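Note that one protein chain of the assembly has been removed; the remaining protein chains are unaltered in position.
Read from first to last, the chains carry the letters A and B; within each, the first residue is number 1.
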Amino acid sequence: MISVGKIKQYTNVLERPLSKGKQEVSLSAFAFLFSELVQYNQTQVDNITELERRLEDAGYAVGARILELLCHREKGNRRETRLLGILSFVHSTVWKVLFGKVADSLEKGTEHEDEYMISEKELLVNRFISIPKDMGAFNCGAFVAGIVRGVLENAGFPAVVTAHFVPVEGQHRPRTTILIKFAEEVLRREATLG
Amino acid sequence: MAPVAPRSGDVIFANVERVNAELFTLTYGAIVRQLLTDLEEVDEVNKQLDQMGYNIGVRLIDEFLAKSNVSRCVDFKETAEVIAKVGLKMFLGITATVTNWDVEGTTCSLILEDNPLVDFVELPDTCQGLNYCNILSGVVRGALEMVSMKTEVTWLRDMLRGDDAFELQLKLLKQVPEEYPYKDDE
Partner (left out) sequence: MAAIYSLYIINKSGGLIFCKDYGSAGKMDTNDSLRLASLWHSMHAISQQLSPVNGCAGIELLQADTFDLHCFQSLTGTKFFVVCEPGTLHMESLLKYIYELYTDYVLKNPFYEMEMPIRCELFDINLSQAVQKDRVALLGR
């Protein structure tokens, strides 16, 4: 191993010790990067639905990787097998690692058995973003929806995940809800597990 | 207004809101992956990463100026030091050393002590020509252009390509003075 400053050169990236996850960058650095991600994708699409899909896809890859990283580092490679377990993992552990705090709330949908909602007063990714009036209900949180889908699907809980602005009474700014709709097989399995 | 002393990179970084570097690293990875899928050719991806960096740089410079209270640099040597000690620190939490100055004082190298863009990254055989960190060279180039310096910024050494350090070369091409809009000879 050759040592240069803080960076050691290992022959194989797999031999490198996993970081403890304590290194930080400024929120601005992330915000500029995210803004460029959105701007680039805007040039690749014709409409808002496509933009949402591309942001979700970008987030998916992040979700898949953070799941692997966290399972190894924080859970000792233990796997969640129950629905509430994985939801709690997303709402607390994943959120804390990625966004510095647990999500504001986790709720079960009242109208459908297969729906759950994670809500935030304001998603970190949206902190500096103002959606132009002509983009309607578009929410850059589609990226976060993708992250959640990446985590859930790779943990064995396939779902459709979308991000929505939800108006709040008495507040000028809406909050964001990540809506999770689990696939049938997940609910069936959950039922058999009792 | 009395001039305010410039602030150190450490102080600024300690006072700004920070996020887990992993969010940053993974998001960057997602961007590179998207580009590889969209553009396929590694050279095109390198160009696009540089362009994206440039787009970020032209916006990021104002925050740098606002938070650091840096006034106009006396010479390019000062510029390089400021990038290494204040700029990289306040945004990425890393420091760099400035070395390898040429005689004219227009070319130098920044050796990065750390690089949050590349955690967990290994270049596959199909991407050996990829300048994974090209976004960073674009950022520096874009930022400097907004304060009237035309530069060439290139990676001389890249640890992802098997080198032993991350070395960024800064080359000042032209100092473009502010345009006075009412020149008599126009």
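Keep this in mind: a contact is a pair of C-beta atoms (placed from the backbone, for glycine too) under 8 Å apart; a residue touches a chain by one contact, two chains touch by 3 or more.
This is a predicted model, so every value here is computed, not measured.
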_Neighbouring shown chains of the undisplayed chain, as defined at the top_ = A, B
*Which residue from B:D50, B:E63, B:D114 or B:D158 sits in contact with the chain not drawn here?*
B:E63
*Could I get the residues of subunit A that touch the absent chain, sorted low to high?*
28, 31-32, 34-36, 38-39, 42, 128-132, 135, 140, 172
*Those residues of subunit B which, in the complete complex, touch the missing chain*: 1, 58-63, 65-67, 71-72, 146-147, 178, 180-182
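Everything below uses one rule, namely that only the chains that are shown with their structure count from here on.
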*Counting in whole Å, what is the centre-to-centre distance of subunit A and subunit B, each centre being its mean C-alpha position?*
28
*Quick one: which bits of subunit A touch subunit B in the complex? Just the residue numbers, please.*
2, 4-7, 9, 13, 19, 21, 23-30, 32-37, 39-41, 44, 54, 57-59, 61-62, 65-66, 69, 97-100, 124
*Report the residues of subunit B in contact with subunit A in the complex, numbered from low to high.*
13, 16-24, 26-31, 33-35, 38, 48, 52, 55-56, 59-60, 63, 90-93, 111, 113-116, 119-122, 135, 159, 164-166
